[in-house]
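Have a look at this one before I ask anything.
Every protein chain except one is present and positioned as in the full complex.
Moving on, here comes chain A:
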Amino acid sequence: MTTTIKAVEEQQDSPFALSHLDALESEAVHIFREVAGEFERPVILFSGGKDSIVMLHLALKAFAPAPVPFTLLHVDTGHNFPEVIEYRDRTVARHNLRLHVASVQDYIDRGVLRERPDGTRNPLQTVPLTEAIQQHRFDAVFGGGRRDEEKARAKERVFSLRDEFSQWDPRRQRPELWQLYNGRHAPGEHVRVFPLSNWTELDVWQYIAREGIELPEIYFAHEREVFARNGMWLTAGEWGGPKEGETVEKRLIRYRTVGDMSCTGAVDSDATTLDAVIAEIAASRLTERGATRADDKLSEAAMEDRKREGYF
């Protein structure tokens, strides 16, 4: 017996070849349909950010020509970009969807949650999120999380079982075999579902371009009043910035992610079109989270710890 070292020809011209975007799309649609087939009360977390916009687009395609059989849930930090909220409401109206809003501001006003000294509201979303899930008895919660975002997320399952406190236990995850997703759960428990698990940031942008999906304007380069904090450009506004000693300046920037204004940083950019954004991301030497998220830098296991508590 001799060693086989085969020279293999690339079969790009095979009539059955599927592009990587088609393969990812097909897999995500399969996940949406599995949830529709097996769960009673699914909900899509919808923030008006690009990942949730892509999720909604996939759900629309998965059930066409019927309407999407899910409601939407937005955990509103109260520090949102106005363009994003406007986009959110317009999208909900256009597709005749039902939107629940869980408001961090309400929890603060009622004295249930307390503002953090650093002003960051992202970690405060966990309680309104988990209470909304309990209150509406959602049994499957779609999130736009991708495994390429962060190393704790790289360990996340597509179907991720959460206990009645929404907690994630990475050591007690179910093995996920083939495309056989196990969504069984006890009453009070629910499953977080991540249809974009296998997508990268670049995949998301290439798919947005291919499908001609509309996005909030803040994803494209525009002039904005910002100030520097912890090495990031934050939007000046009523949410609490700038503080003394922080100077506001007008810069040409865009956002790679959309989140709470207090911890979502902008990047310097002149990319005003989808093609320019894609070229910029392909050439970027920084990850999406590293470039724009202050809350992930709190500690080496910041994301893991928040996920354990019930964060997306």
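We adopt the following convention: a contact is a pair of C-beta atoms (placed from the backbone, for glycine too) under 8 Å apart; a residue touches a chain by one contact, two chains touch by 3 or more; residues count from 1.
FYI, contacts and distances are computed from a predicted model.
**Q** Which choice in "Carbohydrate ABC transporter membrane protein 2 (CUT1 family)", "Thiamine transport system permease protein", "sulfate adenylyltransferase" or "Asp23/Gls24 family envelope stress response protein" gives the name that UniProt lists for the one chain left out?
**A** Of the names offered in "Carbohydrate ABC transporter membrane protein 2 (CUT1 family)", "Thiamine transport system permease protein", "sulfate adenylyltransferase" or "Asp23/Gls24 family envelope stress response protein", the one UniProt assigns to the missing chain is "sulfate adenylyltransferase".
**Q** Return the single residue from A:H136, A:K155, A:R224 or A:R251 that touches the missing chain.
**A** Residue touching the chain left out of view: A:K155.
**Q** Looking beyond the chains shown, say which of A:A62, A:I208, A:V226 or A:V267 touches the absent one.
**A** Of all options in A:A62, A:I208, A:V226 or A:V267, contact with the hidden chain holds for A:A62.
**Q** Of the residues A:P82, A:P170 or A:G188, which one touches the chain left out of the display?
**A** A:P170
**Q** Kindly state which of the options A:N122, A:S197 or A:T257 is in contact with the chain not pictured.
**A** With A:N122, A:S197 or A:T257 as choices, the missing chain is touched by A:S197.
**Q** Could I get the residues of chain A that touch the absent chain, sorted low to high?
**A** Counting only chain A, the missing chain is touched by 1-12, 14, 16-20, 22-27, 29-30, 33-34, 36-37, 61-67, 147-148, 150-155, 161, 170-171, 173-180, 182, 184-186, 197-198, 200, 202-203, 206, 278-279, 282-287, 290-291, 300-301, 304.
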